[in-house]
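Here it is: the structure, laid out below.
Just one protein chain is left out here, and the rest sit where they should.
So, chain A:
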Amino acid sequence: MLKKKKVFKLAFISLMAAMLLAACGSGDKETSGGNKEEKNALEQIKDRDKIVIGVKHDTRLFGLKNPSTGEVEGFDIDISKQLAKEILGDEKKIEFKEVTSKTRIPLLNNGDIDAIVATMTITEERKKEVDFTDVYFEAGQSLLVKKGSKIKGIEDLGKGTKVLATKGSTSTMNIREKAPDTQVLEFENYAEAFTALKTKKGDALTTDDAILYGMAAEDPSYELVGGTFTEEPYGIAVKKGNTELVKALNDALKSTRDSGKYDEIQNKWIKK
């Protein structure tokens, strides 16, 4: 009798265990293969006849998704399309994937995207993780304040002032270095940072001037002060060691500049 009970108990347990395993299996569905071919990245792009670019979806002027059309629009997007045109002969041979400041480098290193065109500043620190192309946009960090604010430049950011910035960006590090006495509050994205400025959560908002011009254009009661206090050269990032791809992108950038297409794109998006 005792034995019989034990057998039942065991059967019950093993049934449960089997179900558990089955459930785990369906939960962790593997979607894209883990082992990527060790072909050089440029050849891979040419083979599949499509380049996958990581762009922002929530940054006005550079990469912003339009809810009506579902398309992403902005300076980074138009530049990326030009690159696809130069490398693959058609600006439609491109796929955009959304990245944020936090996800872009892991996605690149996992092979989910071929390149990052997402307001990414070239820094020594980042050069250790990824390879950059030449500069494709020269930004500089600046301050946005309400008109009539007593803050006229970075030198006014002393003790007791609060500066708003976005997470994971170089502007946060820069402001901590240049104005060490000020308190820095970090937000998820620019829209939230700007709303925080409007609701007086801080005295100034800092990020790259191109983005600040966009905000000032939308709400004229805010203005940029003090000029730029850093240089923020934006570069296109690719996975480390892909020299061929960097070269191809640099060539593509150069011919985009030479053809005058670059100025056209810049004038379309960036209004100083």
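One rule holds in what follows: a contact is a pair of C-beta atoms (placed from the backbone, for glycine too) under 8 Å apart; a residue touches a chain by one contact, two chains touch by 3 or more; residues count from 1.
One rule holds in what follows: contacts and distances are computed from a predicted model.
A chain of this complex does not appear here, and its UniProt-recorded name among "Ig-like SoxY domain-containing protein", "Proteasome subunit beta", "histidine kinase" or "Amino acid ABC transporter permease" is "Amino acid ABC transporter permease". Summary of contacts with the chain left out: across A:103, A:250 or A:266, the touching residue is A:103. Although one chain is hidden here, its contacts on chain A can still be listed: residues 4-5, 8-9, 12-13, 16-17, 19-20, 23-24, 26-35, 57-60, 64-68, 70, 98-100, 102-103, 106, 110-112, 188-192, 194-195, 198, 215, 218-219.
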